[in-house]
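Every protein chain but one is kept in place in this view of the complex.
For clarity, chains are labelled A and B in written order, and residue numbers in each chain start from 1.
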Amino acid sequence: MPRDRSVTGPVILPGVEVNPDLVELVPLGPSVELPFFRGPLDLLLHLIRKNEVSIYDIPILSICDQYHEHIRAMQDLDLEVAGEFLWMAAWLLQLKSKMLLPRSETEEGDPREELVERLLAYRRVRELASILHDKDLVRQCIWPAGVIADFGGEEIDLDWEEVDLQILAETYLQVMQRFAAAHPPPIEVLPLRYNVQDKMREIYQRIAEDDILPLTRHLNRRPDPEEVVVLIVAALELVRLGAARAEQSVPFSEIYLRRGNRQLEEGSLDRAEREGADD
Amino acid sequence: MIDDSLQALIEAVLLTARGPVTSDAISLATDREIGEGAIEEAISGLAASWEEAERGVRLERSAGGWRCVTPPQFDHYLRTFHGIASRQKLSQAALEVLAIVAHRQPVTLPEINFIRGTNSSAVARTLLDRRLIRLAGRKKVVGKPFLYRTTKEFLLHFGLERAEDLPDPEDLVEPEVAADA
Partner (left out) sequence: MIDDSLQALIEAVLLTARGPVTSDAISLATDREIGEGAIEEAISGLAASWEEAERGVRLERSAGGWRCVTPPQFDHYLRTFHGIASRQKLSQAALEVLAIVAHRQPVTLPEINFIRGTNSSAVARTLLDRRLIRLAGRKKVVGKPFLYRTTKEFLLHFGLERAEDLPDPEDLVEPEVAADA
């Protein structure tokens, strides 16, 4: 199981008795092993037991100091101290200050009452968890019999009683995933971002000015494959019309475009395009 | 391991196995502590004793192994029993249709069929009979197909007041952690 993010906290100094089944030990080094505390209540119960004090009469002053020591130790060890530990630290400080005031000046009742209630409730949970733990160990070793009835195939049906919102949601997502896999999104044909005529004009002008254009090098400088394709089509079109000549000395070497023997006039490109389309 | 224990172990293996079991596989499970011969012998003993007494299962040799089968005279009762048991069950297909109706309602049968890629009318019928889905008018498209919605009973089962309280499936499968943090 992935470690619960909220499970933080180390703490115990060696020599403290812990039920090994109920505590995950974090090996920190060859000599120190610190158990995790599963929250501030877990840590407090530990301190109460360690100090052998009654849960109904917690010596807040000393427990509060020890709690803060533990928090500091956790921080010194660079363990992330979850917010709930800090919240409890603040609560304990508040209780400590109330306990220091003469009882008559505080509001009615024992200021520790709420803390005691929460500790008792949590202790009950731990008791039951420990019973479940023992049961879990034994029950894990039990296998249900499952003879297949001879008369027919076995269908894996779900108990309707056990179908909850989560199963329903999981099923829905499975169906939709299956649907998406069976219906891949159609290939989208985007309008061409480059125009063959423009490219023909561009190449034609380059040749007219420089008399030569190294086509491969020119193509390699274009990062967009779509532009490359349009450029090639434009070049081929110019060659077809006789407005350019392509030369290559050896296979795979640079292809040079040079001026052809036909002049293109403004407007003749549109015509060329139309002629090309008629082919 | 003494004889009685061995027979008990073999019985446990045979009753939890889903298909024919070879003595070799059982021997392997004991880390070859028990040889195939001894196991074969124990199985034969078991088979004979089950045959003798009137029992609910028998052992038969098949496909190179042994398997547990129920005697044919119980077929009728078993069929009835499994039929009754399956009444409280939902097939995978039914669960799928229910999930689609729940999360896309109102939805038509052609839409459900399209999503599942298979005809779902029999399943929808079962869900109607079990009052988990209901007819909710017709869609104003060609053929005017019926629209399906979930029922009050459906909501009751999931502890919801309104269909709108159904959580977003993505949120549920991605844990509540996110909402919490």
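Here are a few things to note about the model shown:
The definition used in the following text is that contacts are C-beta pairs under 8 Å (C-beta built on N, C-alpha and C of every residue); 3 or more make two chains touch, one makes a residue touch a chain.
All of these numbers come straight from a predicted model, not from anything done at the bench.
Within the full complex, the residue among A:L61, A:I131, A:L192 or A:A208 touching the omitted chain is A:I131. Counting over the whole complex, chain B has residues 4-5, 7-17, 25-26, 28-31, 53-57, 68, 70-71, 74, 77-78, 80-82, 84-85, 158-161, 165, 167, 172, 175-177, 180 touching the chain that is not drawn.
Counting over the whole complex, chain A has residues 1-2, 4-7, 22-24, 38-42, 54-56, 82, 84, 88, 118, 120-133, 135-149, 159, 161-162, 164-166 touching the chain that is not drawn.
In this section, only the chains that are shown with their structure count from here on.
With centres taken as mean Cα positions, chain B sits 33 Å from chain A.
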